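Only a single protein chain was left out; the remaining protein chains are all shown in position.
This part shows chain A:
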Amino acid sequence: MSSMALNAAAGLSGMLKDGHQSLEGVDAATLRNITAAKELSRIVSTSLGPNGMNKLVVNHLEKITVTSDCATIVKELEIEHPAAKMLSLAATMQDDECGDGTNLTVSFAGGLLHQTEELLRSGLHTSEIIAGYKKAGQKLSEILPTLVTKSFTTVDEESLAEAIRPVLAAKQLDSDTVLAPLVAKATLATASKKPSYSSGLSVNPEQVRVTKILGGRMDQSQVIHGFVALRNVETTLTSAQDAKVTVFACGIEASGTEAKGTVLMKNADDLKGYNKSEETKMEEIIKSIADTGTKIIVSGGSISEMALHFIERYNMVCIKIPSKWELRRLCSAINASALVRLGPATPDEMGYVDEFSVEEIGARPVSIFKQTKSLKDGCKLATILLRASTTNVLQDLERAVDDGVHACRQLCKDGRLVPGAGATEMELAVQIRNYADSCPGLDQYAIRAFAKTLEFCPKVLAENAGLSATHVLAGLSAAHANGNATAGVDIEGGLDGTSDNKSGILTDNTIEDILITKESAFRLAIDAALTVLKVDQIIMSKPARARGGR
């Protein structure tokens, strides 16, 4: 670098400030980018599928994350390299969009770049490779819808639970049997009607909330139709039925003036009456709230002792919820709007809850707002109460539920399913390879490489399951060539005797993935890979803050 700085007049370095770096050409830029992206996909690929392993990541705040969820891994990894970052952004997009399939995105993009390396070394130009990949990508999105095996038109709890099980299984093995029914129950309870969707229902992931309580076992998890706050009430009264709820975003206390003021007293009577007047005022307010029929008061701020005194006197329950987010969710759960000033609410502004109670779960007091009667018109919020003995598992379960809910949303929107367990990828590979043979130009090499990359998914699935990947791939190729388009990897085969199938190939495959998720994962992966490939020069300016050790 110092030599560059000395030779200030020459080329690029003459234009830029001291301390920058510039790398160009296939060797310096493209291949390095590819190595970085490959490295990232190598890290995450062992986490692919139900048998994927977890990563333990300690982030810069010393928070420990144990997960096999790719989006979370890349988020916590603090990736610095620009090309690798591209892949992680694609994963984040996929996570926001579909919730699932993030690992496929990164692994596939990494795989594509890996193949590119060989093509580049064999002399192809980047632009030819890009053209080939684009063509293959188009072909892929044409073929994909033709592979649909099943389509959801009506949705009930059981079928939905069954459909999202593969999604959950990929996150927490064995937990899918417990979580899938919970997720299905919670999402269906909150789903609203939307005729334009294939299932006629629309799911808003915002309406399914997760609350984690340390302790107990996973199978003690449950769904509550309503809202759960991890805190106790302020009052001695702890339960209410069929209660009207008044929600205040502000604190319940005598409002002080913003400007600094002094109370001026002229005579002795003023002094005597002063405190009393404050008390009467508070009583008036609380009484007016009680008169509206309110049984539960929720406050977003502090509650003065004087106010609490009168709330007790009028036999109401009072709970404090300091988080604005929580308060908003509660409002939507009980159909209330939060008041910003102290006073009685209009009937419109008031919320309603069928049952309110405080329970102790895992040695923590938990306030539960439960809707039991109004269920038939769909409740606005469902809470999944997760239990597990370690924080790591709890967090991972939460992510799994999150993905599950997103999957439900996709399913309700578009119920088309394609075969899972690597079968779709395998079939695509076969068809795209055939397509490559029909292409005349140089891009047929790239298309063939693309097809080879598609085999990556079943290969990793087999590897992670402890099977011989080569054997499985050979078997799968044969099955697909013979017309069995749904043959996939049997991750339980040959493992520990739970399946008699020692070949590791699932011929009557019942595992199904959601079409939209697959489609979006492939699209994002191809985009990310192409973006990385299109870079031919990297220019880095000197970091503004020089860090030690360099």
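Assume a residue touches a chain if its C-beta (ideal position, glycine included) is under 8 Å from a C-beta of that chain, and two chains touch if they have at least 3 such contacts; residues count from 1.
Keep this in mind: contacts and distances are computed from a predicted model.
Asker: The chain dropped from view, which UniProt name applies: "Septin-type G domain-containing protein", "Autophagy protein 5", "Histone-lysine N-methyltransferase" or "T-complex protein 1 subunit eta"?
Answerer: So, among "Septin-type G domain-containing protein", "Autophagy protein 5", "Histone-lysine N-methyltransferase" or "T-complex protein 1 subunit eta", the name matching the hidden chain's UniProt entry is "T-complex protein 1 subunit eta".
Asker: May I ask which residue of A:S141, A:S389, A:N434 or A:T470 touches the chain that does not appear here?
Answerer: From the options A:S141, A:S389, A:N434 or A:T470, the contact with the absent chain belongs to A:S389.
Asker: Where the complex has a chain not shown, which of A:H125, A:K150, A:K287 or A:H309 is the residue touching it?
Answerer: Only one listed residue reaches the unshown chain, and that is A:H309.
Asker: For a quick check of understanding: of A:T153, A:T262, A:T346 or A:N482, which residue touches the chain that isn't displayed?
Answerer: A:T262
Asker: Out of A:A446, A:A465 or A:L533, point to the residue that touches the absent chain in the complete complex.
Answerer: Going through A:A446, A:A465 or A:L533 one by one, A:A465 is the residue touching the chain not shown.
Asker: Mind listing the chain A residues that contact the chain we can't see here?
Answerer: Chain A touches the missing chain through residues 21, 23, 29, 31-36, 39-40, 43, 46-47, 51, 53-62, 64, 66, 68, 76-84, 173-174, 214-218, 236, 260-269, 271-272, 274-276, 279, 305-306, 308-309, 312-313, 359-360, 362-365, 388-393, 464-466, 495-497, 538, 540, 545, 547-550.
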